[in-house]
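A single protein chain has been omitted; all remaining protein chains appear in their positions.
All chains are identified by letter, namely A, B and C, in their written order; residue positions are counted from 1 within each chain.
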Amino acid sequence: MSKKTKSKRFKFPEETSVIFALILLVGIVGSMRPTFLKPENLLNLAASYSISALLAGCIVYLLSMGEIDLSFGWILNLSAVVAGLAMIAGIPVWISILLGIVAGGIMGAINGALAVVMRLPLIIVTLGTASIFQGISLISNKSGSVVPTDEKLRANIFFRALGGEIDTPIPFILIFVVFSFFVLHFTLHKTRFGYRVLAIGSNPEAARLAGIPTKRIKILACTLMGVVSGIGGVLFLGFRGAVDPSTGANLLLPVVAAAIIGGTPLSGGAGTVWGSLVGALIVGVIGVGIVFLGIDAVWSTLVTGLVIIFAIGVDQIVRVRKNRIS
Amino acid sequence: MSKKTKSKRFKFPEETSVIFALILLVGIVGSMRPTFLKPENLLNLAASYSISALLAGCIVYLLSMGEIDLSFGWILNLSAVVAGLAMIAGIPVWISILLGIVAGGIMGAINGALAVVMRLPLIIVTLGTASIFQGISLISNKSGSVVPTDEKLRANIFFRALGGEIDTPIPFILIFVVFSFFVLHFTLHKTRFGYRVLAIGSNPEAARLAGIPTKRIKILACTLMGVVSGIGGVLFLGFRGAVDPSTGANLLLPVVAAAIIGGTPLSGGAGTVWGSLVGALIVGVIGVGIVFLGIDAVWSTLVTGLVIIFAIGVDQIVRVRKNRIS
Amino acid sequence: PAQAAPKKLTIGFVVHVIGNPFINQIIEAAKMAAKDLNVTIKVTGPAGAEGDAQLTAVQNMAASGVDGIATSVPAASMVNGLNAIIKAGTPIVQFNGLGVGVNAPYVGEKSVESGRLLGKMVLDKIGGKSAKGDVIVGNCYPGFPVLENRQKGVLESLKKAPGVKIVGPSDVKVDSAANFAAWQGLLAANPKALAMVGLCAPDVESIGKVNAAVPGSKTIGGGYDLTTGNLAALANGTAHISLGQTPFLQGYLPVYVLVDSIRSKTKINFSGFLNSGTEIVTPTSVIEPFKSAPLTFKQLQAMSASNKLTRAYYDKLVKTYVKDWRKNLAPIAEESA
Partner (left out) sequence: MNSQTTHKVISVRGLAKRYGGVKALNGLDLDLDANKVHAIVGENGAGKSTFMKILSGGVTPDDGSIEVLGEKFSSFSVQSASKLGIGIMYQELRLFQHRDVLTNLFPDREMRIGPFIARKKMAEIAIPVLKSIGLDVDLNQIVGELALSDQQLIELARVLIEKPRLLILDEPTSALNGRESERLLDLVRLLPKQGTTVLYVSHRLDEVFAVSQHITVLRNGSLVFSKPTSELDIPTVIAGIVGEKSVESIAKKTGSVDSNSKAEKVLEVKNLSNGRQVVDVSLNVAPGEIVGVAGLIGSGADELLETLFGARQKISGSVKFKGVKMQTLSPQNSVRDGVALIPADRKRVGLMMDRTVSDNLSQVSAGGYKRGTFFVSKSGIAITAERLVKKFAIKTENVQVRVGNLSGGNQQKVVIGKWLEIAPGLVLLDDPTRGVDIGAKVELFRLVREIAAEGKGILFRSTEISELTSLCDRIVVVKDGVSTREVSGVDDAELIKLINE
């Protein structure tokens, strides 16, 4: 009956190693600059990276399906442009927000549908659609920033809350994103949709033969990515009050990095939503830590690289050690 | 016996479909602007994209091993910086060139060794090393351009040939790159090293059990990528006469796009070197074709995206059709 | 070991991209100012130009307790965040990229005006108002505010010649290899073009190379920035005009303004424009703004490689224009006038 005892033995969650790496990094920066550890500083840090964390939490779905979306930064951009232009056109704020999110969902669905119809990996399709979404954004904002300045709009609770004008002990955007992570985690690991996503990522042919509607699930997952990018877009608009033609241009690498540092493999079949949150925070702490420590711009890139290697090294060592123990 | 007859039937090479897409694109631009079809224009276009084509030809090795290198743009940059600084320091041009290429090889080997030692996918490791190489470049060129201006240096045949100052009917760089493609193709498909690379990509466990030294091959393939990036770096230096801190920053997407548009899957086990050349040319034709047709800057991004989707669509349709026939 | 001496000031300097030779000249000037003023300077910036990452960097600077921050503002989405920092008490000066609505002075060129200037210079070279033919315009990053302003100015000037047909603006890409290929394609498509006008740093060099490859090309090349490659193209006659943005002033002035106002305990939480001027460089002449000492092309080339020479040349300007910055502060509307 040793079998029974074993299965009941305490197991560290798989995110242990990456959490350890995060704590180590925070500790190192904090020991050199104690102000870094002030709660409001840490909260602000988390808030600044919350949109990319949210996207990382969602790209986990695609990665665990063995796919990658290159276009989500531009979906975010165009969704924000849609919402912003709608507001400027006088459409009520809440409806504009909805329009932005729906636009994101449509773009995601287009990605998914193209991939399914053309029978191509999502990465190839989104190579093209990324340019298309960016192009439409450039055309519709006439190559300029979209700034819904009207005071009435800005009096809306949405902007006030996100812009930090309503005082909450914890930034509102952070609360929203943490809540979203619960939903994303729960959906991936406790619902049939998530189960199917992981099954497709594990063995697509076996999933198809098990009666899983692989095409529909693929389109749905892409749509989810689109919706979340759309939410990211309106959050950005609310948080920053404007959207630029370059908004979202540099999201791809940090977001995917957050997910894979967090422990989601690129090969599909597995994924950790919470890990991606920790990964996004690691990316954030590296960026913030460098500023706090006053590392010169010339050196900061090198230091960033070294710290990334250090962080994934710690992660990997803890992971191996843990597996050896249990 | 139907099997036997089947094998003797004529088979289109697998690159057919992507070549068809390229010809179609060239034809469309050419029919709208006949000067586009002038041989010297097409040759110039090819020459301009030859460095990224070369990199695409080599990244095929990594893709067919199921890996991706995110750092090669910065290897190219740092190799060029090393060669340029060596020239400025008065080291003979040819030795400087060699130093640059060796530096590239070392960086590639570091990538490979880290991936093997840390037992991590190359993409994660190069997430860090990309920053490291960029950082070292920034430090060593003091965030400025490296310009070996000394007239003696520029009188060197290497710079004269690459800079287009020696007249050949076909640009020298193009001759060099086409030659390299023969080498890359033969190495991948006709040598044991290439066989081993493809075997690892197809089934790593089976490769190990067949006695293939998978770690060594991985390091070697990364080193090859480093050497080729180093060659790309010195070619760039010769072509452009200088290297900027941002050189190589925007290579990742077009190069990987060229390889996958060319028909190399991301999943490993298969790859086409020639296809990646065609893919690089498609990327080039799209870029140059758009300015050739005088498409407005605001619209160019959208058009680029639409054309990419069109090109991969044609590729895919021809591919399916072809399979159905044979 | 300073004893009771007042705490040394720390200034944060946030650029929109690192590893750009032009930005690097700005950074060097800022460091010279810090040295002159005996303050500590912390320089940072994101690896790729994107507003949100930069704003985060500015916020981190503020959180780390610097006394003032100079930053470029390439994105409207940074405005609210910057104003929040200003409101919380950290003074800010903008340089190089203007954020409309930021409550802080701005140091930079008159972007539309500089475009007009470039357009006019090019027009003069191709025959003035009676010029007839194509002029190619390239924009390396459609949607980038400064570039859009420059483009507006260039097109305005060129329109004064009814016979000039504008080709473009085309998307000529930032990446130097792609940039070269784009200009090459543009000239091949319009072989009789009178001029090629670029708006970004890599353009002049690319245009020069494209011109060099076409034997006997008479196409005029013009654009922005005094990078080593651009100056080389001017020197060998393959390109003809390049406008400089006085990176020295764009770096030196913001630091000076910050330190001066902090030390004199005056607030600078209002918008305003400090013109950093435009340098007009051709192979035969160099015109520096604000009646600076005359400069030859050779001297300019030597200066671009030496901080010492640069500092020495601008010494007079530091003692006058910079020192009297309050007097020179103009309404922000002047920037795009």
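Operating definition for what follows: contacts are C-beta pairs under 8 Å (C-beta built on N, C-alpha and C of every residue); 3 or more make two chains touch, one makes a residue touch a chain.
Nothing here was measured: the structure is a model prediction, and the numbers come from that model.
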item	value
Where the missing chain makes contact, among the chains that are shown	A, B
In subunit A, positions touching the absent partner	2-3, 6-7, 189-192, 194-196, 198-199, 202-203, 205-213, 269-270
Interface residues of subunit B (partner: the chain not displayed)	1, 3-4, 6-7, 186, 190-192, 195-196, 198-199, 201-203, 205-212, 268-270
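Throughout what follows, only the chains that are shown with their structure count from here on.
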item	value
Centre-to-centre distance between subunit B and subunit A (centres being mean Cα positions), rounded to whole Å	30
Length of the line joining the C-alpha centres of subunit A and subunit C, rounded to whole Å	34
Contacts with two or more other chains, residues of subunit B listed in rising order	131, 134, 138, 142-143, 297-298, 300-301
Two or more partner chains touched - positions in subunit C	18-19, 27, 47-48, 142
Residues on subunit B engaged by subunit A in the complex (per definition of touch)	70, 114, 118-121, 123-125, 127-136, 138-139, 142-143, 253, 257, 260-261, 265-266, 297-306, 308-309, 312-313, 316, 320
Footprint of subunit C on subunit A - complex, ascending	33, 35-36, 41, 44-45, 48-49, 138, 141, 143-145, 147, 163-164, 236, 240-247, 249-250, 287-288, 290-292, 294-298, 300-301
Touching residues on subunit C, where the partner in the complex is subunit A	15, 18-19, 27, 42-53, 55-57, 59-61, 63-65, 74-81, 84, 142-145, 148
